[in-house]
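Before any comments, here is the structure.
Other chains of the complex are left out, but the ones given are in their true place.
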């Protein structure tokens, strides 16, 4: 390998890429456990679809748009790396292979749209969702990632590299971006049938806890890995991530106990995620004590913020706004207060004698990404809704979207493994018969059938 | 006394319960059930094997009532459970000889 290459840093970033990848399944379980059993699979599938679509687009043009040489004004990358063409096996980004950096960043591009899915639980057409992912990463995520994450000695992205907005691992590019897009999406799709009326309690909190556990675990790769090297900054980012998350878990629990009289496990899981979100932009610039403060604040504020949807009547089903938009904003702004100037970079926050300057930059970053994402996301959602249609039929939603969109049931715990619902395997034969009218027809009038199912 | 049994669509349970309360019923017993009938099931696919699920989820309600209230209660229940779509279900009544409240041992009407 060439000079400047570090096997240690490469080992670190490659493993971190794997850790970030596992966050998306983790998110799928976190979300999937929170919905009713009849729409669990759709929730899981929305995240897995992002793994599929975004990875392919990344290789085709995503990497180039995000991290190709700046095409001008720090707004977007050029097309030099279409198909990841021309990237040598041993070309380096800093001390690691470009391919390692590209793989690591790909995982960020995957989880961001997946985060949005929580806002439209139980009701989005699967094909429309796939279309949305493809368009959204193209016109929203890839450019914003370029603004925030592409550094090129002052010729990089306009927010991070050119205007000093500090976002160590994606408070703006990932969380505000996804949170605000979630708001736009749930406004376009409208409320679930029975919102605020029907019971919609989580069908499996252990699944939610599993998701939060995997997210917490993978997030070390997300935050510490963003140092792109196994060094003191990475170590500081890692411990900050841990303690902020812990503090947020406590913050949420305390708020809940005072407000609702109980320490819930869903609250613990939600608080942890809120803390992870809030420390994401800050983990590379604050001290462990600062991280604790950020976590406590984020936990309590997000716990309060999730009730906004009831006050204003938008059905952000799994609180993408309350946790990711709010949490991401809290973390991004608090950098302006808690940045010590001695960790990952030198800018000082208000509490460390840096005055209000950094806070102003942070506010700009939050505002710009939030506004851009909301407008574009709303337009995309509207466009899709008025063409292919974004929402399933009401009776499909009542019966459970899994049946109509995925032709599956999430669980079957009955003694015989077929549930009280009996099943005949005839079609399996049809599958192999050259002419499969049974199959065909059955598939044909499937939607017709669906409209009756379980309603 | 009579035992009224109703097999209805699950999402009607709330309204039925409310209607019965309004009617003055103090209690009822619910069981999850599945029904086979005119209402068609749906198709599921697992690795190329297509299954037709022909039993659909239902909720089974049992209510003990005094003889005189039986007919009226049936009407109330039927009205509350109706959607007008195939699969709304059935309601039937059978005669009950004795009913006892376990807690007190009270019998007959007092048991309700």
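Note that the chains take the letters A and B in the order they are written out, and that residue 1 is the start of every chain.
Rule of thumb we're sticking to: a contact is a pair of C-beta atoms (placed from the backbone, for glycine too) under 8 Å apart; a residue touches a chain by one contact, two chains touch by 3 or more.
Since we're looking at a predicted model, the values are computed, not measured.
K.L.:
Write out the stoichiometry of the whole complex as a formula using the chain labels shown.
P.N.:
The total chain composition of this structure file is A x3, B x3.
Keep this in mind: only the chains that are shown with their structure count from here on.
K.L.:
Roughly how far is subunit A from subunit B, centre to centre by C-alpha average, rounded to an integer in Å?
P.N.:
Averaging C-alpha atoms per chain gives centres 43 Å apart.
K.L.:
For subunit A, which residues are in contact with subunit B within the complex?
P.N.:
Touch residues, subunit A against subunit B: 398, 403, 407-409, 419-428, 430-431, 439, 442-443, 446, 449-450, 452-455.
K.L.:
In the complex, go through subunit B and note every residue touching subunit A.
P.N.:
Touching subunit A: residues 9-11, 33-34, 39-46, 48-57, 83, 85-87 of subunit B.
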